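Below is one structure; the comments refer to it alone.
Removed from the display is one protein chain of the complex; every other protein chain stays in position.
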Amino acid sequence: MLIVMKKQASAEEVRAVCEHIESLGLRPHPLPGAQRTAIGITGNQSTINQGTFEELSGVAEVIRVTKPYKLVSRDVKEDDTVIYFPGTNASIGGKNLAIMAGPCSIETREQAFAVAEQVAAAGAQFFRGGAYKPRTSPYAFQGLGEEALKIMVEIRDAFGLRIVTEALDHESLELVEKYADVIQIGARNMQNYTLLREAGRTRKPVLLKRGMASTLEELLMAAEYIMSEGNYQVILCERGIRTFVDHTRNTLDLSIVPAVQRLSHLPIIVDPSHGTGKRNKVVPLARAAVAVGADGLIIEVHHQPDKALSDGAQSIYPQQFAEMVGEVRQIARILHRDVPDGIQVEEVATLAKSK
Amino acid sequence: MLIVMKKQASAEEVRAVCEHIESLGLRPHPLPGAQRTAIGITGNQSTINQGTFEELSGVAEVIRVTKPYKLVSRDVKEDDTVIYFPGTNASIGGKNLAIMAGPCSIETREQAFAVAEQVAAAGAQFFRGGAYKPRTSPYAFQGLGEEALKIMVEIRDAFGLRIVTEALDHESLELVEKYADVIQIGARNMQNYTLLREAGRTRKPVLLKRGMASTLEELLMAAEYIMSEGNYQVILCERGIRTFVDHTRNTLDLSIVPAVQRLSHLPIIVDPSHGTGKRNKVVPLARAAVAVGADGLIIEVHHQPDKALSDGAQSIYPQQFAEMVGEVRQIARILHRDVPDGIQVEEVATLAKSK
Amino acid sequence: MLIVMKKQASAEEVRAVCEHIESLGLRPHPLPGAQRTAIGITGNQSTINQGTFEELSGVAEVIRVTKPYKLVSRDVKEDDTVIYFPGTNASIGGKNLAIMAGPCSIETREQAFAVAEQVAAAGAQFFRGGAYKPRTSPYAFQGLGEEALKIMVEIRDAFGLRIVTEALDHESLELVEKYADVIQIGARNMQNYTLLREAGRTRKPVLLKRGMASTLEELLMAAEYIMSEGNYQVILCERGIRTFVDHTRNTLDLSIVPAVQRLSHLPIIVDPSHGTGKRNKVVPLARAAVAVGADGLIIEVHHQPDKALSDGAQSIYPQQFAEMVGEVRQIARILHRDVPDGIQVEEVATLAKSK
Partner (left out) sequence: MLIVMKKQASAEEVRAVCEHIESLGLRPHPLPGAQRTAIGITGNQSTINQGTFEELSGVAEVIRVTKPYKLVSRDVKEDDTVIYFPGTNASIGGKNLAIMAGPCSIETREQAFAVAEQVAAAGAQFFRGGAYKPRTSPYAFQGLGEEALKIMVEIRDAFGLRIVTEALDHESLELVEKYADVIQIGARNMQNYTLLREAGRTRKPVLLKRGMASTLEELLMAAEYIMSEGNYQVILCERGIRTFVDHTRNTLDLSIVPAVQRLSHLPIIVDPSHGTGKRNKVVPLARAAVAVGADGLIIEVHHQPDKALSDGAQSIYPQQFAEMVGEVRQIARILHRDVPDGIQVEEVATLAKSK
């Protein structure tokens, strides 16, 4: 059920409705919009009398929601969700595209800094790097763990990049929340509901990747799990689905971008690196993702991809990344959006030295 | 097998090699490039002695081809194939994008002219319209047939648009070749090898749509069928594949565009109308298709989509189409390509009246 | 629209209703059932007055059909369609399973006879062999054509096997109808509507293979195309769909067997050879197909699979086939069906000699 408050409803009136909801053993989710506030309700509502809410002061309308998703829906919150990172030019879901870049895995401090310096100069606002890697084989490189997280904190300090990295389980989630700025939930865990709920109890934005066989509704319901615990800062990510196609590792389904934007207020970005699995297809598909209207990109960049411990074949060179940012910035402007300039090279040098 | 001629080889030397090939009971396919000519050979070559060719005058190299496709391959012809339409600004595969637009089916002369006038003004160089419709149900509208072809000839005369329309079988192919400028082979017939061979014996360019479950190799081999009969003017078209996804009718696989461009010299365009099946997704995916590097677009446009006899739900309005052309023109320029301006409105009026 | 006649309606009453339908410019399709006759109507029925039919003598009920398929539906004909081959023990759709076996392609008279003798002895009632092959490559072996058809006629005469072979186009269809007992339409041509209509105008049973990306509804609609032309002897065939799976060439979708049997009166058989593409999986999946309730099997058998000109990797040995028939006969009996015994070896020898 969804309570839509009047435009002129006061903060006190909103609070009173929330308290009434709690008194019924349910959970209120106030969602302020540009014009008015809506209050989503979660919990077992089978016995609620809709009429009692309509009588409360400041309430405009009570809507019974029939779609399985609630908090993710534009019905609940009309305006786009924008996630800001105070003190930076980074945001996700607003006018500026969010550009995330970095190596698949953090391998060494030197490797991470070498890549970070170049992606920062080219215009990335976020640094992505794996500390905990979900690998198909138990015998493959599993990531440096907390050591990688600490290296990324140094990178944030040196270059001002916000840090995005994946959490796999309870233990890694606690550390990722502690060190990073955005918690990534990978495609293989999109329906790991325990992990989604735990991410919903953190206070950091969550980047939720679409599972390889996930429908749009399942993706939105996975986001709903996170939001139902009170964390409304969710970013969706298309990273390719599994099909019969064999010229790419996965099939990037760009049509999900406008589909999400119709149904949900959450931002959606695209990962053309996993979405294609082939270096020579990353840049064309990155351009296409921006042209279709995505709110950002997440790209694997490695200064020596042939020596990468994971996913080298799909990592692009820093120089390719810089050219790509130039192209997508121009495409973004056609759609009345933008990509902020990168950090000046001298500035980067200063930052790096200042450490 | 492939004979690569020396740069300075004369037309006579090329002819002599071709005659030698024919004398062995095989078929030569001379493919002139910017720098030099290559000659593909088709037919059973198991008994050919490679050495004899290397001795012929003007021959630079003889290559045994192991990939199943030959004539479609960049190994055979390095330069992009560009298809020109003399006397018009239309071309496919060159610097200019090819924009094809029109209704799913030709329903009446009035409907066809109403749509044609507007797409011509907006910048389309090709008019697409169904005369013979492959319908899932034998009881659904099957198209106006030859009457529709004649209406499209009038449209060509009135607006200068080149005509693209589908042939389903021997009978319709003969008529489409007679009236139209580009023969379309639909997705359902991509492996109708008899029809492909017949299209290969025509002298009109063939627009070959990818089948719904077709791999890249199967698409290229279908083109090979056409080319093996001597018609080298083939345009490939991505129109969506069948996957588990349910938010669009098909899943548009844009990654096939750079994949084709690596392996083949043939142009490839994209059909976001069938690729999504939903009006609100056509324009975003059209932008993405141009951004990924496609050589053109084919779009369903109807002035009254809700009254269309077929595919109304995926047809866009003429006004949407005009805005789309404006956007894709800007994206094309970022990639150093272009979309020519449409016909001026007054000019269109004159053309239409002059009939 | 569907006219259901009363149980006691006379043949004359049925004929009178049919004539009335024809007088309206439509086509009647009388479908006799065990209890009563139904008459399907095809053609544009938008202007028909339902009431006039209800007044006709012998009419029990008039049903407006909303499903896109009509003649294939159990609503139109409740009893299973059984196709008999007079003078033989072969039938399709009845109590006995139909077992079809033979090489992918007819290569030589010797090869065809060697395989036919062994599959006849093992219990096959049908001999399958390719005369016209739809090959992915224009340069691959395309079949022996009419020569192969004549060899198969000899096999029918020698062993009493009914002949099943594929038609690709107008020309081959005419010859296949002339020589063979069952006309096969391949998966690639499942939506070649011109070919389906032509097959609908023949008087031989049609074996219609499911396309690789075909839904159940599309398969039934393809059958509807054939039936709408007056040929009601259609056999459906599951032969694997295209999925992401890579341990088999296609994914055999056995669940379509009970799904078809609920909706349609047409028989459905299974092709585990194309459905798996691997010799070691053919027999297990053949057993499964019979256990799920299929009306028959079509199996590729070759006496020297490693020398086969096509599909050798999925052809089983005659000895494997014989063991398979033994197993599926036992499974069939659990489901109250059966597989007739094969021809005795001496009898085969006599038959072969008598030629």
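A, B and C are the chain letters, set down in written order, and residue numbers restart from 1 in every chain.
Just so it is clear, contacts are C-beta pairs under 8 Å (C-beta built on N, C-alpha and C of every residue); 3 or more make two chains touch, one makes a residue touch a chain.
These numbers were taken from a predicted model, which means no experiment stands behind them.
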| item | value |
| --- | --- |
| Contact partner of the left-out chain, one of C:73, C:111, C:125 or C:243 | C:243 |
| Touching the absent chain when the full complex is considered, from C:152, C:256, C:322 or C:343 | C:256 |
| Which residue of A:209, A:242, A:279 or A:303 touches the chain not shown here | A:242 |
| Touch residues of chain C, complete complex, unshown partner | 213, 215-216, 241, 243-248, 251-259, 262, 275-276, 280-281, 284-285, 287-293, 327, 330-331, 334-335 |
| Touch residues of chain A, complete complex, unshown partner | 42-44, 68-70, 134-139, 168-171, 188-189, 191-195, 197, 211-213, 217-218, 221, 224-225, 228, 241-242 |
| For chain B, the residues touching the chain missing from this view | 242-244 |
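Definition applied: only the chains that are shown with their structure count from here on.
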| item | value |
| --- | --- |
| Classification of the chain A:chain B interface as same or different, half of numbers criterion | same |
| Reference chain C; chain at largest CA-centroid distance | A |
| Distance between the centres, which are taken as Cα means, of chain C and chain A, whole angstrom | 52 |
| Distance between chain centroids, defined by C-alpha means - chain A, chain B (Å) | 39 |
| Residues of chain C touching at least two other chains | 242 |
